[in-house]
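Single-structure report; data block below.
The complex is shown incomplete by one protein chain, all other protein chains being positioned as in the whole.
A, B and C label the chains in the order they appear, each numbered from 1.
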Amino acid sequence: MIIMETDATEKQIAQVIKEIKRYGLRADVSKGAYRTVIGIIGDERKIPFDHFAALPGVKEARGVEIPYKLISREYTKLYGGEGKQVIIKVGNIGIGSDEPVYIAGPCAVESKEQLLKITEGVKKAGAHILRGGIFKPRSSVHSFQGLGAGGWEEAEEALDWLHEAGKRFELLTITEVRGEAQVDLAAEYADILQIGTRNMYNQDLLTKVAKKNKPVLFKRHFGAGIEEFLSFAEYIAAEGNKDIILCERGILPVGKGKSYTRYTLDLASIPAIQKETYLPVVVDPSHATGRRDLIFNMSCAAIAAGANGLMIETHYNPAEAVVDGQQTITLDELKEIIDACQKIYKLIAPVRNKG
Amino acid sequence: MIIMETDATEKQIAQVIKEIKRYGLRADVSKGAYRTVIGIIGDERKIPFDHFAALPGVKEARGVEIPYKLISREYTKLYGGEGKQVIIKVGNIGIGSDEPVYIAGPCAVESKEQLLKITEGVKKAGAHILRGGIFKPRSSVHSFQGLGAGGWEEAEEALDWLHEAGKRFELLTITEVRGEAQVDLAAEYADILQIGTRNMYNQDLLTKVAKKNKPVLFKRHFGAGIEEFLSFAEYIAAEGNKDIILCERGILPVGKGKSYTRYTLDLASIPAIQKETYLPVVVDPSHATGRRDLIFNMSCAAIAAGANGLMIETHYNPAEAVVDGQQTITLDELKEIIDACQKIYKLIAPVRNKG
Amino acid sequence: MIIMETDATEKQIAQVIKEIKRYGLRADVSKGAYRTVIGIIGDERKIPFDHFAALPGVKEARGVEIPYKLISREYTKLYGGEGKQVIIKVGNIGIGSDEPVYIAGPCAVESKEQLLKITEGVKKAGAHILRGGIFKPRSSVHSFQGLGAGGWEEAEEALDWLHEAGKRFELLTITEVRGEAQVDLAAEYADILQIGTRNMYNQDLLTKVAKKNKPVLFKRHFGAGIEEFLSFAEYIAAEGNKDIILCERGILPVGKGKSYTRYTLDLASIPAIQKETYLPVVVDPSHATGRRDLIFNMSCAAIAAGANGLMIETHYNPAEAVVDGQQTITLDELKEIIDACQKIYKLIAPVRNKG
Partner (left out) sequence: MIIMETDATEKQIAQVIKEIKRYGLRADVSKGAYRTVIGIIGDERKIPFDHFAALPGVKEARGVEIPYKLISREYTKLYGGEGKQVIIKVGNIGIGSDEPVYIAGPCAVESKEQLLKITEGVKKAGAHILRGGIFKPRSSVHSFQGLGAGGWEEAEEALDWLHEAGKRFELLTITEVRGEAQVDLAAEYADILQIGTRNMYNQDLLTKVAKKNKPVLFKRHFGAGIEEFLSFAEYIAAEGNKDIILCERGILPVGKGKSYTRYTLDLASIPAIQKETYLPVVVDPSHATGRRDLIFNMSCAAIAAGANGLMIETHYNPAEAVVDGQQTITLDELKEIIDACQKIYKLIAPVRNKG
C-alpha cells in the first residue's frame, strides 16, 4: 500500500503506478478527500517498499501482507492448505500436540558424571528431552564458553556424552549450535538443534542449520518484535524445513532502576504467535527470569497461557553449576513443576477449546 | 556505597568520608587491590548519591538499600514487623488473601442502562468489584474523554449510577481519578480509587488520593521498571495509607515491526513484586494485550503466576462499546474466565505453598 | 483505513461501510486480489478506530491522518495557513527564530544568595532565560522535593526570588509546575511555565497550564514516541495556546548492562519534529546524559542538529548543589558552551537553508 502526501501531484501518482507495473503488478488507486492511497494487486513481496518510500510525493509505503507466509496459518489456508497446528514428530514424541513437552538439563555440560546424574533425575521428573550446552554463547570473552571451546575433539566427546545419556535414559537430546562451523558435528549427535537468542538474526547460521533436516528449536532475540521473530523463522522454512519449534525466552526489560528479572517474559506472545502460525511455541523461564525462585510460578503461567512445552535449566546441585547457577532449579523442583503443569494443562485444555 | 576511581588520591577519599560525616553517618572504608570502596553505616536515605557521584575521584555512588522501605517485606521484618502478605479489607472482601478478586465492568460508563445491564452480568459471572471509567485519560484530545468531561454535574450523575449499580447488585466499586480536581468527588462515591498508568509518576495526585484513606488501585506506568513502580507506591504509603493494590497492566513492547499485542504483559513481575512487598498485585489483561481473543489465556496465566486478582473490561456487546471495544469481552466470556481461574487457583495454591 | 481479513464476507464488508456512515463519513472500498481495504472520506478523527478493529472480519483499523492537526505544518497548509516555523515572543526574545535561545540556572532553587550568584553568571555567559526548580518531581518520596515542599508561603518566597533575580539581571524566567494546585501561583511569577517529563501524559495539568496563556515549555516523556509527544502537545493547543516550546530531554536507554548515560538523547527527533510541526524544539542535555563531562559535546551536537535552543543546569559550584550535582556544569563551562554553539549555529544556518 502506497500512501501519498496530501499535496502529491497527478504526475507523482502516475509515476508510482508506472513503478508498480514495472514489478509486474497492478495498482488500485483510491482517491480520498485528503489524499490518494494506492493498493497493490498481486504478490506484494515483489515490491521493494523502501524504494517506493523514496519516490517523490510518497508519504508512506508498506506491505499489508505479512512477511512470513510459509509458516502462516492465514496464507496456508489461502493457498488451499489447512493451516492447522502441526505436530512435529521427534522420536516417540509429538511437539505441538495437546500434551506439553518438557525439556530439561544443565545449562552447560561439565563432565560425563554430571550429565548422567542430571539425566537420570530429569527422566524421573517426567521430562521428554535432555538439554545440555556444549558451545555456550557468553557476554564476555573472559567467561567459560562451554567444553566445545576446548577444541573439536573435546566438543565431540561432550556431544557423545549427551547422545549416550539420552540413549541410556530414553530421552531425546537438544544442543545449541553457536556458529556455522559447529552445525555438521552437532547434527551428528543431537536430535534437535537449537539456535540461541543472540543468533536469531544470523541468517547464514539459520540457513545452514535448516539444511540438516532436523527439528530446530528457534529462540526469539531479546530485542525482536514478534513479526521479526516469525520473519526470521521464515529463513528456516524457506529451506524446506518446517520442523521449527519457536521459543520465547524473555525480551529486554523496560524502565529505569532494578528490574528484578533478567528479561521480561512475554507470555502473551504465546497465544499471539499461535494465532499467526501453525508452529508450536515453547517457553524458557530460566533465561527469561534469571531467578530460580520464580521458575515454578512462571512455568505454571506459561502452560496456562497455552505453551506447547517448557525448557528449564536443571542441576542436582545448582550452587555447583559453573554457568547460570542462580537460575537453575533442582531435580526435585523440576518434578514439582512438571506435576503442577500437567494438572493445569489437563484442566485448561478442554475449556480453552470451548473459548 | 561509594566506589572510587582506581587512581583516586588519599585526599579525595578523605573528602568523601568527611562528606558522609556531614550527613550524620559513618564511613566504612575497604581498600582493594584495584580500588577503594566506601560503605555507609546508618540510614543511607539521608545521602544524596548524585551529589557524591559529582565529587572528584568518585566512579560510582549508589544506595544498596531499596527506596521503598515502608512497603517492603524485608525492612518491615528488620524493624520488628512480620512482613507478611497483608489482606486489604474492603466491604466484605479481602484483597491479598488466597482467594483472587475479580474486578470487571465497562471501560467507560456510557449510560445508566448500559451500566446496570453490565453490572448484573458481572455479578452473575462471579466478580466482586465493579469498574467503570468516568474520567478517561486518552492519547488524543480529540477522543471521547468519558462522561466526566461534560462537567461536574454530569460527572456526579455518572458516579451516582456507579454507586447505585454497585449497591443494587452487591458489588464494591472502583473508578479512576485522572486529575487532582476529581479526587474529592470520586472519593464520595467509589469504594476504591484508581490511579491510571499515565499518572503513576504524578506525585501530587498520588499524595492527594492517598489522603482520602480509601484503598487505592495503583497501576504501573508502561515505561516503569519494578523498582520505580514500588518507589512511587511509597508516595501513597508515606501518607499513612498502606491499602495499596498494585496493578500490572503491560509495559512498552520491544522490537521493530508489528508487536501483535498492545503492550507486553509482564507476568513475572507478579511473583517478583510479591517477594519485595506485602501488598497484593492484580493484573489487567485487557489493556495489556488490547485483544479480546487473548484475555482468556492471559487471565489463566496471571492466576497461575500468583496474581491476587484480575481487572477485566467487560460489556454485554463489545462492538457497541464507545471505548476499547477491541479488548472488551462479553459477560459470558467473563464467566468462563472466572470459572477457569478459580479452578487454577484452587489447584495451584496448596502446591505453591510447598514450593 | 480499515483493512479486512482475507476471508472477510460481503456481509462483514457491508457492516463496516454502514458503521462508517453512522459516523457521518463515506467509505471508499478497494478490493484487491487478497483482501479488501476500505478508505474513509471525511474527517477521520470522528472514527473510533478501536471500535472498528473489534468488528467481525476486520484485520486492522487505523487512522492515516496524524492526531496532532492543530500544531501540524501539513494540516495548517491544508486549511489555508502557511505552516511556517513560528517565533514565540517572550519579552524581548523570539523562540523559534534562527538564533538559538539559552536557558540556564540551578536544578533547584536553594536560597536567595545561591540564586542571585548563579543568575549573575548565567547572564554573563550569554543566556536568555533563567531556570530554577521550586516544585521538584523526584523518584523517591524520601528525597528533597524543592523549597515548594515547605508550604505555599515558602514556595511564594522562592518564586519571588526567581522573579527578582530575572528582573535584576534582565533575564526571562521559567519554572516547573508539578501539580495542578501550583499552576496559579507559578503563573504569577514566572514568564514561562514548564511541564516536566513525568507529567507529559497528565492531561489535566496540561489543560490547566495552557489556560494561563503563558508560553509553555513541554518536555517529552522518557517513554514516549514522537507521535505521542505531539499528540499531548495538542492538548495545550486545543485550549487556544500555541506558544508551546517542545523539549527533548532523553528517552529510556535500550539494552542490558551499564548504559553510561542516564537517558538516550534523541537528537534526530529535532529535525524530525521540526518537519512535522511549526513549533520550536529545544534540548536539555543535562537530564538526558546525567553527566557533566558530556554537556559540551551534546550541546554542540544539538545545535548542529538544528535545535532552537538549549536548557542546561548550571551552578557556581556543582559539587555543592543539593540536586543533580553530577550533571550540573559551572558558569565558566556554560560560557564556553554558548560561545561554541553560537559559532556552530552561524556556520550551519546558511548552509542548512541550501540543503
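Keep in mind that, in the parts below, contacts are C-beta pairs under 8 Å (C-beta built on N, C-alpha and C of every residue); 3 or more make two chains touch, one makes a residue touch a chain.
The structure displayed is predicted, hence computed values, not measured ones.
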*Of C:23, C:144, C:169 or C:296, which residue touches the hidden chain?*
C:296
_Selected residue (touches chain absent from view) among B:147, B:237 or B:254_ = B:254
*Write down which of A:194, A:289 or A:328 is the residue touching the left-out chain.*
A:328
*Looking at A:28, A:228, A:243 or A:336, which makes contact with the chain not pictured?*
A:228
*Write down which of C:165, C:216, C:288 or C:312 is the residue touching the left-out chain.*
C:288
*Tell me, which residues in chain C touch the chain that this view leaves out?*
221-228, 231, 251-261, 264-273, 275-276, 285, 288-289, 291, 293-294, 296-298, 300-306, 333, 336, 339-340, 343-344, 347-348, 351-352, 354-355
*By the contact definition given up top, give the residues of chain A that touch the hidden chain.*
45, 48, 50-51, 53-56, 67, 137-144, 178-182, 198-199, 201-205, 221-224, 228, 231-232, 234-235, 238, 252, 292, 318-319, 321-328
*Which residue numbers on chain B touch the omitted chain?*
1, 3, 5-7, 28, 30-35, 37, 39-42, 64-65, 74, 77-78, 139, 222-223, 252, 254-257
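By definition in this document, only the chains that are shown with their structure count from here on.
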*What is the distance in Å between the mean C-alpha positions of chain B and chain C?*
27
*With chain centres taken as the means of their Cα atoms, state the distance from chain A to chain C in Å.*
39
*Where the CA atoms of chain A average out and where those of chain B average out, how many Å apart are those spots?*
31
*By residue number and range, which residues of chain A touch two or more other chains?*
222-223, 252, 254-257
